[in-house]
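Here's the structure we're looking at; comments come further down.
A single protein chain has been removed from this complex, and every other one stays in its place.
So that you can tell them apart, the chains are marked A, B and C in the order they are listed, and the count of residues begins at 1 in each.
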Amino acid sequence: MDLTRLLLRAGAARPHVLLLPVPGGTSVRLAVEAELARRGWPLAQSPADADVLVVAGRPGPRLSEIVEAVWHRLPAPRARIELTDPADVGLQLDAAAAVLANTARQRARQHHDVGPVSHHAHEEHGEHGGHEGHGDMGPVAGLPMADLGEDRDGLTLDRVHVPLGPLLPDWPPGLVVRVTLQGDVVQEAEAEVVDGPAAGEVDVWAGRAAARELDALARFLGVAGWDDAADRARRLRDDLLSGAPDERHATQVRTLVRRVRRSRALRWLLRGLAAGDTDVGALLERRLAAVERAVRGPDTPPSPPPDLAGLARALVGADLATLRLIVAALDPDTEIAPARVPHG
Amino acid sequence: MTLQLFLLVAAALFAVGLYGALSQMSIVMIMMGLELMLNGVIVATAAFWYYVAPGETDGQVLVVVVITAMAIEMAVGFAVATAIYRRRQVDMTDDAADLRG
Amino acid sequence: MSVVLFWALAGAAVVLGVLVFRLDSMAQVTFALLGSFLAVAGLVLLLGLGYLGAVIALMMVIEMVIMAVFMIMFMMNPAGLMPMTMTHNRRGSLVISVGAFVVLAAGILLVDWPARDGVPPPDPTFALGEALMGGQMLTMMTLGVGLFATIVATVVLSTDRGRYDRLGDELDAPVADDPMGGGVGR
Partner (left out) sequence: MADPTAALPLWSVLVLPLLLISAAWVAVAFDAALTARARGGRTEVAAAVLLPARETARLLVGQRRRTLAPDRTLTTTGVVLLPIAALLAAAVLPLGARPVADLSVGVVWFNAMEVLAWAAVWAAGWGANSMLSLVGGYRFVAQGLAYELPHMFALITAALAAESLRVPDIVAAQADLWFVVLMPVAFLAYLVSTAAMAFWGPFDAPVGRDVAGGAALELCGIDRLLFVGGRWLLLVVAAAMAVPLFLGGGAGPLLPAPAWVALKTLAVLALLVWLRRRLPTVRMDRFAEFAWVVLIPLTIAQALVVAIVVLQRGGGM
């Protein structure tokens, strides 16, 4: 028996899926997440951890470059699917798993791909893709160099310029926040949406305020590292989208909201975290109230999402962990947002 | 294994550390040199304890003293480096030569 | 067995020590130094000093990791690709250190070392504890006070914010004005 084939098969039975949501592809993202939960397949947190790259939606020109760079960083064995129709999800995931288990194909690919990543692909990636930054001094050996700047402790320390997003777990689709970091404190921030959706996209959340609020809550709890509550919120959201809500569902939502609201640990963690002119705790409370309202009655219009300038302003002075919480709490709607607003 | 062998190792560590402490310019690297020298002292002290006077505890106590000295050296070294850096953004000894009394 | 261990550890200690000043990357330098310390901890363990060996390993890992943080703070150098030779007076240093080694080695080999006096106690750790809490109490207290003074001195040296900056001129601010709130809510 061929050992590699055996191992490939075993691994392909439960591949890790890296989900790259595209602005305008929310319906596909939701379908993929629901399908993954049903199959028990995990979501990968980074390209290195992933076997299957799922692009949810039709990426524009800039996002396509990012997709290529991300694809380049997936270790073999790997498979890639681009989904535009929620109905295709199950079939396409099966196809991806079949590709992963296909020994000959993966071997050929592994052979073909081995060797260091080409410089060019990485430049692109550093520019848009997520984890590396570009400094003012220009890259040295392809690496960003840091420059100096005042910091809050009176030390003039090195700063690096890093783009965050659009490939981060529980991150709004297409959002890129360019930050200047000192240690992990944000000195400057600038937010933009890469390839915002074309005009005339249908709003998937129309008439589904409860699901939208639950989705935002799930992403916030995910960023806060509370896996259990996040998974439950996601499940309730999926239930809501797949069928008509009943009384039992409403009770479960209320239980979840009560649990989040009563959590002392979460309150302790969120206390005093400023997010612009409000704070993260208040934003969470607003979100919980919105969930309750949406579940209770007929659809209420969602509260207006923040503009990107306000978001960037709220991020300055936060550290990286707080930045993630603020973004998740404000939850800018990148599907309707304008293109680019700087703030320094 | 003999006392001489252990002491030779200690001497080698000490000499390497000495070279580093003398030749390096960065404060952090100089501290690494000093730490290596103390490292040699630890080996020598422990060897002396074992091969010369294992009945007494003085050798062990001396090792404790050296370890503490290392910790203090590190802490104060970094505090001074931070203080100098705060004032002038330097972490090289040559740039701080005017601190000579 | 112990002879093999001795040579392996001694070699590792010295080679890694030399690497500290030969490697280009600050991160690797720090880890080379850590490796040298761990080898020395092994040598100390080999000499039957279990407690001191374990403590050296424990302390040096912590120390080197802290050093690594300072290293990033003062010389951010991604993966250390920039060749880094920041040395002065290399030749002089080399002469002095080689000379020092030769003198020390000559002394080590020529001196007629005293014969071994006594045997190691059954539990050296216990003996050390008794000494520190008994006859060597003064040493221990000096070390303690020294460490305490170090804590105070390092905090004073490295921060530029005192209590008046945090709590106002009258020290009566209800909540300290810190750039980052803590977990206890002072």
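Note that contacts are C-beta pairs under 8 Å (C-beta built on N, C-alpha and C of every residue); 3 or more make two chains touch, one makes a residue touch a chain.
Worth saying up front: this structure is predicted, and the values here are computed from it rather than measured.
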item: Omitted chain - touching chains that are shown; value: A, C
item: Given A:Pro59, A:Gly222 or A:Pro332, the one touching the chain that is not displayed; value: A:Gly222
item: Residue of C:Ala57, C:Leu132 or C:Leu157 touching the missing chain in the full complex; value: C:Ala57
item: Residue among A:Val17, A:Leu83, A:Val160 or A:Leu315 touching the omitted chain; value: A:Val160
item: Contact set of subunit C toward the excluded chain (per top definition); value: 25, 27-28, 31, 34, 50-51, 54-55, 57-58, 61-62, 64-66, 68-69, 72, 78-81, 123, 125, 180-184, 186
item: Residues belonging to subunit A that touch the chain removed from view; value: 4, 6-8, 10-16, 37-40, 45-46, 48-49, 51, 73-77, 106, 110, 113-114, 116-117, 119, 122, 126, 130-133, 141-143, 160, 162, 167-170, 181, 184, 221-229, 231-232, 234-235, 238, 263, 265-266, 268-269, 319-322, 324-325
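Keep in mind that, in the parts below, only the chains that are shown with their structure count from here on.
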item: Whole-Å separation of chain centres (CA-atom averages), subunit A against subunit B; value: 48
item: Centre-of-Cα separation between subunit C and subunit A, whole angstrom; value: 42
item: Subunit B and subunit C: spacing of chain centres that average the CA atoms, whole Å; value: 7
item: In subunit A, residues with contacts to at least two other chains; value: 154-155
item: Residue numbers of subunit B (touch at least two other chains); value: 82, 85-86
item: Residues of subunit B that touch subunit C when the two form their complex; value: 1, 3-9, 11-20, 22-26, 28-29, 31-33, 35-36, 39, 42-43, 46-47, 49-58, 60-61, 63-65, 67-68, 70-72, 74-76, 78-83, 85-86, 91-92, 94
item: Subunit C to subunit B touching residues, read off their complex; value: 2-3, 6, 10, 13-14, 17-18, 20-21, 26, 29-30, 33, 36-37, 40, 43-44, 46-49, 52, 55-56, 59, 63, 66-67, 70-71, 74-75, 86-90, 92-94, 96-98, 100-101, 104-105, 108-109, 113-114, 116-121, 124, 127-128, 130-132, 135-136, 139, 143, 146-147, 150-151, 153-155, 157-158, 160
